[in-house]
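Excluded from the complex is one protein chain; the other protein chains are retained at their positions.
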Amino acid sequence: MAKIGFVGLGNMGGPMASNLLSAGHELKVFDIVPELVDKCEQQGATPVAGAKETVKDVDVFISMLPASVHVESLYVGEEGILIEIDPRTLVIDCSTIAPSSAKKVSEAAAEKGIVMLDAPVSGGVGGAVGGTLTFIVGGSDAGLKEARPILANMGKNIFHAGGPGAGQVAKICNNMLLSVLMTGTAEALQLGVDNGLDPAVLSEIMRKSSGGNWALEAYNPYPGVMDGVPAGNNYEGGFLVDLMIKDLGLAMEAALQTGAATPMGSLARNLYIAHRGNGFGRKDFSSIQKMFLEKTN
Amino acid sequence: MAKIGFVGLGNMGGPMASNLLSAGHELKVFDIVPELVDKCEQQGATPVAGAKETVKDVDVFISMLPASVHVESLYVGEEGILIEIDPRTLVIDCSTIAPSSAKKVSEAAAEKGIVMLDAPVSGGVGGAVGGTLTFIVGGSDAGLKEARPILANMGKNIFHAGGPGAGQVAKICNNMLLSVLMTGTAEALQLGVDNGLDPAVLSEIMRKSSGGNWALEAYNPYPGVMDGVPAGNNYEGGFLVDLMIKDLGLAMEAALQTGAATPMGSLARNLYIAHRGNGFGRKDFSSIQKMFLEKTN
Amino acid sequence: MAKIGFVGLGNMGGPMASNLLSAGHELKVFDIVPELVDKCEQQGATPVAGAKETVKDVDVFISMLPASVHVESLYVGEEGILIEIDPRTLVIDCSTIAPSSAKKVSEAAAEKGIVMLDAPVSGGVGGAVGGTLTFIVGGSDAGLKEARPILANMGKNIFHAGGPGAGQVAKICNNMLLSVLMTGTAEALQLGVDNGLDPAVLSEIMRKSSGGNWALEAYNPYPGVMDGVPAGNNYEGGFLVDLMIKDLGLAMEAALQTGAATPMGSLARNLYIAHRGNGFGRKDFSSIQKMFLEKTN
Partner (left out) sequence: MAKIGFVGLGNMGGPMASNLLSAGHELKVFDIVPELVDKCEQQGATPVAGAKETVKDVDVFISMLPASVHVESLYVGEEGILIEIDPRTLVIDCSTIAPSSAKKVSEAAAEKGIVMLDAPVSGGVGGAVGGTLTFIVGGSDAGLKEARPILANMGKNIFHAGGPGAGQVAKICNNMLLSVLMTGTAEALQLGVDNGLDPAVLSEIMRKSSGGNWALEAYNPYPGVMDGVPAGNNYEGGFLVDLMIKDLGLAMEAALQTGAATPMGSLARNLYIAHRGNGFGRKDFSSIQKMFLEKTN
């Protein structure tokens, strides 16, 4: 079992830390919200006074924070912890942030001889709780080899996307594509329904045909077609529109930096912003179906 | 074995008729291009002098024509053949046409007591030759039940989308979604590559994640990632950009008629038209990847 | 003064007929809504029993109907009036319809030796009442020369766009561009405001710069910037979102027929449909500003 430092105990980080504790690891934990620390302590973690204390005498350090600014601040800001970390510690950042931020922090770590991985996750709160997250990892083979048993306590799929920052790039590419699939599926279903088709029949036909995609396979956005998905529960839970917009913003930033054209992803982002403007920010992203359902002919 | 009339012996209809002959059916055939009729005759079909002759004394009549105008003209035009068809004949139109045209012709057939199915196909020339087409069928259960053994000689998947015209609706919904998947996949792959990822690694990650879709599964648009697809053969063959634009046009027509919003499909259509304008009309539709590859930063 | 037959006495046609009466012309009028006929009779028009009676013994015949289907039905349907019209009668259709419908009807008229103009208007109900409409005319020079004095009683600008149907084409091109200008102006204003600018100051800068356009000049969509426009009156009145969507549908139809790419116009149409879905169908089209105003950051 390993000694692990963990910073960021929110909706995602909390259950991830919990799964590490269940697997028998020793955890030193910190979060700026005391209640989150308390909850983790009750599960067996050792609370410490600040981020800097979490890196003392640990084998692995893991962070799970909301955005680039928090990650940069934690590691390389004026009070950055990289300076405190023993170079033998394996550092894993599970936050979803800009690839450029991930590279910046990884490079700063490398300068101090620290092996660092960017390992953003997909699977949402459900995956974090159930220990079924997918990790998309950027960094060295050696680092990932060392990280695998730890990551396996929190998730079931681990992909190696490439060098430092590659995990972030792969995640935002995937989520940009996901936003396009979902929006495209929603409008295709509605076009069919408007022209007299049964959405379940059409879904099944497209799922088995060249329109087949993850939304039709596992996350149908049309109410009543699939059980156990947000569409069947008034779009509660799941992957929030607000978070999809965050990820699409990261994709757009990356596209701006390389001069890439992303017409479909750009349009999806703009549609999701309009959708959020209608009050759907805290609903699942498959609720984009409502943008098409609510038309008046 | 059945007696079958068949009109339209082009790239698709020719091999379909051929497969019916191989299965032991008797065919009366017609096409306005004599060479196509000759070729079919050599395979055992009986050439007749015109469309009207193909419907005499047959159990089943099949048409495979380029567009709505041809289908309407064949069946209900001034010289329309519906008037010639024995009501006991099962009529199957395999053309991809506007749902409104399909309904119009089906209704005219029904008025004469004729059972008619719209049964557009997917699978392209390869599927037609190999007898592995997918049929997406609109019409009555009874009609489809009767048609199944015949269709099974030409294809391997048969979907029942609903009543008259529903086959056309389902096909254009699927193909609109397909255009969105393909374009979205192409831009996501390029965004990843521009940011340093290996397209094969990124493809594999997204295929197994929430970005998974048919393009990543079976038809990767990025050169060098997948064997045996048009991307590996300079985008030759496959499903032509010109045909995708035709199908997107049918989807847009249907959307206009019902007042549906199809933002992603509309954008895909406009991108495909710009792509055609660059000389890609006769290339496979996965060549949309080139729109993103050829950028200059 | 002329003897004029007039069919279609709604929001637009009613005041147009009224202005013709005020100018001293004799009118025979018909509408399927008796109240509209009564109102016109009170202003001096002669009500007749049906459309066919309006064309008897007149110099000019004018129609103002909602859509292509009504115009085709009036002129060339089973009970079409073309057969009743004296070839010396000048026929002017002021409806906004599909160019293909306008051409079809004009050709049918020409076959009977009748000179027909398509003369769709812009300027809305206000322009109809005030006699300040703009006519965009398709048809022969000779026809337009004869029509000018009549049109001048109802409007102040008369443009000759070309041959039969050209008036319709020019109008839908203009209105498609207008939808793009308005949406683009709304989002540019909001981008500025979100970044700290005063919308009036930004409007004035862009108006005098290369962003200058009719929306900034005469119809600013941002509340509080301009007096006497719908933005200052909760987007009441003006040119309804529903009507803009109708015109964009005609533009999309024309684009489909010629295979044209209209990426900006297509996007504008889809945004307007989503906007209508939010309950703005009966508001002025500059209310698209609300799609951008209501965002939550």
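In this document, chain identifiers A, B and C correspond to the written order of the chains, with residue numbering beginning at 1 in each.
Here, contacts are C-beta pairs under 8 Å (C-beta built on N, C-alpha and C of every residue); 3 or more make two chains touch, one makes a residue touch a chain.
Keep in mind it's a predicted model, so treat the numbers as computed, not measured.
When you scan A:Leu27, A:Ile62, A:Leu267 or A:Ile288 for touch with the missing chain, the hit is A:Leu267. The chain that is not drawn here is touched, among residues C:Gly165, C:Pro223 or C:Gly249, by C:Gly165.
Although one chain is not displayed, its contacts with chain C can still be listed: residues 99, 122, 134, 136, 157, 159-163, 165-166, 169-170, 172-178, 180-181, 183-185, 187-192, 194-198, 201-202, 204-206, 208-214, 217, 219, 251, 254-255, 257-265, 267-268, 271, 291-292, 295, 297. Seen across the whole complex, the unshown chain contacts chain A at 245, 249, 252-253, 256, 259-263, 266-267, 269-271, 273-274, 277. By the touch criterion stated above, the residues of chain B touching the omitted chain are 267, 271, 273-274, 276-278, 281, 291-292, 294-296.
Keep this in mind: only the chains that are shown with their structure count from here on.
Chain B has its Cα centroid nearest to the centroid of all protein Cα atoms in the structure.
Two copies of one chain, chain A and chain C, touch each other, and the residues they use overlap strongly: the shared fraction of interface numbers exceeds half.
Chain centres here are Cα averages; for chain B and chain C they lie 39 Å apart.
Taken residue by residue, chain B touches two or more other chains at 259-263, 267, 271, whereas all remaining positions touch fewer.
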